[in-house]
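There's a structure below that I have some questions on.
The complex appears here minus one protein chain, its other protein chains still in place.
Letters A and B mark the chains in the order given here, with residues in each chain numbered from 1 onward.
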Amino acid sequence: MDAAHAHNGHGHEAHGHHYTGIMRWITTTNHKDIGTLYLVFSLTMFFVGGLLAMGIRLELLQPGLQFWQPEFFNELTTMHGLIMVFGAIMPAFVGFANWQVPMMIGAPDMAFARMNNWSFWLLPPAATLLVVSFFVPGGATAAGWTLYTPLSTQMGPGMDLAIFALHIMGAASIMGSINIITTILNMRAPGMTLMKMPLFVWTWLITAYLLIAIMPVLAGAVTMILTDRHFGTNFFNAAGGGDPVLFQHVFWFFGHPEVYVMILPGFGIVSQVVPTFSRKPLFGYSSMVYATASIAILSFIVWAHHMFTVGMPAAAQLFFMYTTMLIAVPTGVKVFNWIATMWKGSLTFETPMLFACGFIFVFSMGGFTGLVLAIVPVDIQLQDTYYVVAHFHYVLVAGSLFSLFAGVYYWMPKWTGHMYDETLGKWHFWLSMIFFNVTFFPMHFAGLAGMPRRIPDYALQFADFNMISSLGAFGFGLSQLIFVYVVVQCIRSGAKAADKTWEGAEGLEWTLPSPPPYHTWETPPVVK
Amino acid sequence: MQTVTAMEGTEVAHAAEFSLVARRNNSLTSSGRLLVFVFIFVVSVGIAAAFAAFGAWLILPFAGLEMLVLYLAFRYLDRHAADYERIAIDGDKVKVEFFEVGCVQSHEFNRYWAQVVVSRDGSRLALRSHGRELEFGRYMNDEQRLSVALELKRQLRGAA
Partner (left out) sequence: MISKWFRLIAAALAWLAAGAAGAQSRYNLPEPQSIIAREIYDLHTLIMWIIVVIFVVVFGAMTYAIVKHRKSVGHQAEQFHENTTVELVWTIIPFFILIGMAYPATRTIIAMKDTSSPELTIKATGYQWKWGYDYLQEGISFYSNLATPRDQIENRAPKGEHYLLEVDNPVVVPVGKKIRIIITANDVVHSWWVPALGVKQDAIPGFVRDVWFRADNPGTYRGQCAELCGKDHGFMPIVVEAVTPEKYAQWVAEQKKKMAAGAVDPAKQWTLDELKAHGEKVYAGNCVACHQATGMGIPGAFPALSGSKVVTGPKNGQINVVLNGVVKDGKPTAMVSFKHLPDADIAAVITYTRNSWANKTGEAITPAEVISLRK
């Protein structure tokens, strides 16, 4: 009798007992709630990181030191990078995975609902550690987001806080990835074979796999910094027989796949959005899947292209140059496929499509500069200059961030049951697009002309480029406030959205009511 | 959890008048799960071992920890792959079976005393008799629980 109750007790956690208010959010195991939490968290961190970026551009508005001391400037650049990568972009994509993956494959929830809750709730403490580190003696870590040794060994306690934060976020990522992989592989509805999965699900399956492969590497790397700092080990300390360059190898072995972790789900989102607004099926579905997989595999053998100036043998430089150039092939296939999807379609340009087209356009420019940087001799000139800063902002801001915006505008009507304000959405796109290019395009020139990155003050020939960049950055920052307004307005007072919001939308999620009920897909749908 | 519900009238092995089975949906077979785990394990541990060979051995324990979590996750899936719940009505008995991780727990009710308890939104379904209550329908969604409740009520009443 009692046994029966105990037996049934835990199985029903996911049902019944809905807390209200804050407790609902803390205890929730529902994938939609957790997806929302991830998205709100990442939006918050996006603005924290953005504020730091504004601080950076403020100091660089004019030559000379006006606002910050060099040490604090380095803290700004470091924390901007760490917060944007680990606090804004990655959690935002996990939020998308939580909302969309179960709906798209016809699963009632994630495979491990309780673990899903834990992996989210690890993030706020980690983010707090990062932000608090600004206020400890010596300030936040100023060693760059790459945490190169031995500079990171020199840092104050802010470095230790950052290391702990990375450990916690890494643990959260690992749990999240295991959850996503098991959900996608084990909980697909009958008939949803792998090659019928929406491309967003495919990209997340591969991303989650990358995360599982690289997160222990990051955890190990930062732990070795920690033991080098406090426990007398000499992994990276040349004086004790260690090798500072080993850290760079370890870091970039994590770091390069990490770059694809931040872009592959973006590819997935764009591959959902473009067919919808072209009213045409995605061109080359299977080649898209193979291209994604090839990019992921190649990402493990290109890491040292971040280190062409450390002085490796010519053979190593050649190997990493060739593998890096190879990535252009699958990436090109993706871009060609998107354009072929649009070709002879019946195109309309609602905000999600605008962001998706913007993504294809500016991401490709980032890809082109990536190709330039892959050429070792040219990279020798451009390594650690503003050209690199321009390159990775083209792929991360215009790439990852624009794809996230496309995704939010695309699925927000589904999530909230309300339409957003199309006019304001378009304003958001055009202002973001223009100010993005005003900010980052001149950085190519500053880099070519010889401006190193991570400097608080610069020679006079870079002054014009920097002023344009700074003004553009302020405009870009302000434009993002429109996004917040659009989201809040959509949730509170948007017009009712139809179940199938977009005329050309295909996929399981659009057969559910908008917003979907608290639990979806407990009756497995049948995939034709 | 995902469910496949089957309402069977008479053809169950022990020839009950009414039988209902609800089980999880697994799109991965048992050997598929093993294959996925082995693949991830080999790559992750391989990477960590390669770094250890170059002196960065502190990656190994983290990879090990991660593989442990991954193993536990897959073991959970595997052990629970065959879970199901069954209600069988036969003569004046209502038999409820919970199959979990290879063990069957059976409960028997008297058909004439058993009552179906269901919350209005369908979030909870139970059988009640002599003050004891037994929850049922873990692998179902709210709508399914409501329709199962309806069917059960009909079956129990039909006997009366």
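By definition in this document, a residue touches a chain if its C-beta (ideal position, glycine included) is under 8 Å from a C-beta of that chain, and two chains touch if they have at least 3 such contacts.
If you're wondering where the values come from, they're calculated on a predicted model, not measured in any experiment.
Enquirer: Since one chain is left out of the picture, which of the remaining chains does it touch in the full complex?
Expert: Displayed chains contacted by the hidden chain, ordered by label: A.
Enquirer: Which candidate, A:33, A:109 or A:228, sits in contact with the chain we can't see?
Expert: Considering all chains, including the one not shown, the answer is A:228.
Enquirer: Of A:296, A:357 or A:408, which one is in contact with the hidden chain?
Expert: Here the residue in touch with the unshown chain is A:357.
Enquirer: Among A:101, A:185, A:210 or A:333, choose the residue that contacts the chain missing from this document, as touch is defined above.
Expert: That would be A:333, which touches the missing chain.
Enquirer: Which positions on chain A touch the chain that was left off?
Expert: Within chain A, the residues that touch the unshown chain are 63-66, 69-71, 74, 137-139, 142-144, 148, 150-151, 153-154, 156, 228-230, 232, 237-239, 243-245, 278-287, 309-311, 313-314, 317-318, 321-322, 325-326, 328-329, 332-333, 335-337, 339-349, 357, 360-361, 364-365, 368, 371-372, 375-378, 380-381, 383-385, 445, 448-450, 452-461, 504.
Convention: only the chains that are shown with their structure count from here on.
Enquirer: Whole-Å distance, chain A centre to chain B centre, using C-alpha means?
Expert: Distance between chain centres: 35 Å.
Enquirer: Going by the contact rule set out above, which residues of chain A touch chain B in the complex?
Expert: 1, 3-5, 7-8, 11-12, 15-16, 107-109, 111-112, 115, 174-175, 178-179, 181-182, 185-190, 192, 209, 212-213, 215-217, 219-221, 223-224, 227, 235, 242-243, 246, 249-250, 253, 519, 521-524
Enquirer: Write out the stretch or stretches of chain B touching chain A in their complex.
Expert: 1-4, 25-28, 32-33, 36, 40, 43-44, 47-48, 51, 54-56, 58-63, 65-66, 69-70, 73-74, 76-77, 98, 100, 105, 107, 119, 123-124, 132-135, 138, 140-144
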